[in-house]
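One structure below.
Just one protein chain is left out here, and the rest sit where they should.
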Amino acid sequence: MNLMNSRPPHIRSRESNFSIMGDMVIALLPLYFMAYFFYGNHVAVLGAVSVIVCVLLDVACTFLSRRRVGILDLSPVVTGLLIPLMLPASVELYVIIVADLFAIGVVKQPFGGLGQNIFNPAVAGVAFVALTWKTQVFSYPVPIQSLGAPAARLVASPAASLKMGATPNYGVMDLIFGNYPGPMGATGILILITCLIYLVVRRTINGKTTLAFMGTATVIAFLFPRITTGRLESVLYELTSGVLFFGAIFLINEPTTAPKAEPPRLFYAALSGAVVMLFRYVGAFEEGMFFAMILMNAFSWLMDMKYEERKSRERRARYEDTAETV
Amino acid sequence: MLDTMIKLFALIFTAAVAENTIFGRALVTRKMLFPTGREDVFIFSGLITTLVIATGVLCYFVDVLFLYPEGYSVTVRALCYIVLLAVVHTLLVLEVAKQSGPEFQQIKNVMVMAGYNAAVLGTILICSINRYALAERIAYFIGTGVGVTMSLVLIQVGSDNIAMSRVPRAFRGLPISLIYIGILSLAIYGLVGHQLAF
Partner (left out) sequence: MKTRLKRYRDITGRMDGLLSANPIITYGLTLPLAVMGTVDTRAALGLSVALFCINPVAMLLAYLMKKVGLGREVYMLIISLVSSLMLVQISDIIGGIHSQIFSLMGIYFPLLAVNTLTFFLITRCDPQKSLLNNLLRSIRSSAGFAVVILPVAAFRELLGKGSVFGYKLLDGFTIPSVLLPFFGFILVGMVCALTRFASRNIKYQLLRRDRRDREAAAEEAAKVC
């Protein structure tokens, strides 16, 4: 009997990589349309270049490691779409390309490619460029006013204001419709909610995971507000600033890096919410989501393993009880 | 009093996380990259912490009484520290040999690698260069011990995870472990945000 060591899951559902990634691509496209409306053509160029670089690099690395190149593998497309959405529309093309190279060439392919990566490639790629070009990555164009020339006037985002203890100067409607400076795909809360509903209905992601993540972040923002204008305002601004909500939908639910069983996944999501807020509060950068997610990805496998050990101990105890009774 | 306590806790946090010995200063050996089990990790990091604290305290007195007033360079100070480290290490080996008996053979190798280790000497040198007082040094050493333990646990969890992945042949073993540590170091840098002084 040939035994093969492999990571879970060992029993699979009817979903395939193509259906899951296809749903993610469909969910990400409205964010691009929204960004195109606010910032113009440059958005399309960034997205297209990012996808092309990711796909080419993924194919090249798969070919070099003598594995079969999957035509229906949309995972590099998803990575290519995710990266620009977490960055400002004014970012230079080389920043996107470097992020893609890091994501696929360092974080994904060396660990074995599709389904084998320990860390989320898009998150790690953005974390790398955030360290390297801090000014570019954390300076945002003003929506609509910057149409056609995104780099003309750059301002700080609400996340930067919160970091300094100041209250951001944007109304609720601006926050809902994304009419404030921020990462390209992370500002339009209404569109993000729509994407979330679509993915939950399609069962591509688990809504409970997103809720657990947002719940922890809400509790921390309520109990430890960084602004003095009230706890509810603190919750509103903390949840809508930066890539928190975007991450709660697309990053926390990444199938490869999140735990597979539900209880550890909910625990992972809740803990990630706390760690993300910790990085935001005490970290060196206004947005700690990228770095916190990398750290949490390292632990997700351990959570699955401990849960499976506990379950097998319980099963064994039940079996022994039954055997004794018989 | 409260200010001092806060300062010391901040120093423990700095040593454990912000200036982590492995992720922040790369004071790592090959043995640390491939831990054999959780027990080994705790024994190794326990030994390092004990050696750092015991030797570091002695080094403080040598610094204050002799090395600082004479204005010796870091390289000369390192020579004195190695002498003290050798003394402390030898005493520890003899003590453990007395207590352990037959199990001592198993941990003897670990003790030698834990003693003559860049993490131990490096931590003592950092405290010496920064001219920390005794209480600050002890806090820093405790923080280093906590940091090394946390880092080794993370590395051990990662190596178990990597063992289950289909890593390409060229990356198996040392390369993928280094890349894994590099990515974790990137994450921890999100807390620090600045280049550590050499």
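Letters A and B name the chains as they come in the text, with residue numbers starting at 1 for each one.
We take it that a residue touches a chain if its C-beta (ideal position, glycine included) is under 8 Å from a C-beta of that chain, and two chains touch if they have at least 3 such contacts.
Predicted, not measured: the structure shown is a model, and the values here were computed from it.
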| item | value |
| --- | --- |
| Omitted chain - touching chains that are shown | A, B |
| Given B:L27, B:V41, B:L152 or B:L191, the one touching the chain that is not displayed | B:L27 |
| Among B:T14, B:T55, B:N117 or B:T149, residue touching the chain not depicted | B:N117 |
| Hidden partner chain, touching residue among A:M24, A:L81 or A:V106 | A:V106 |
| Residue among A:S6, A:N41 or A:T132 that touches the chain left out of view | A:T132 |
| Contacting the left-out chain in the complete assembly, out of B:A10, B:L91 or B:L174 | B:L174 |
| Residue numbers in chain B that touch the chain omitted from display | 23-30, 33, 73-79, 82-83, 86, 89-90, 93, 112, 116-118, 121-122, 125-126, 129, 168-171, 174-179, 181-183, 185-186, 189, 195-198 |
| Sites on chain A contacted by the missing partner chain, in the whole complex | 64, 94, 98, 106, 110, 128, 131-132 |
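Throughout what follows, only the chains that are shown with their structure count from here on.
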| item | value |
| --- | --- |
| Contact set on chain A toward chain B in their complex | 5-7, 65, 106-107, 109-113, 116, 118-119, 124, 127-128, 131, 279, 282-285, 288, 290-292, 294-295, 298-299, 301-302, 305 |
| Residues on chain B engaged by chain A in the complex (per definition of touch) | 154, 157-158, 160-168, 170-171, 175-176, 179-180, 183-184, 186-194 |
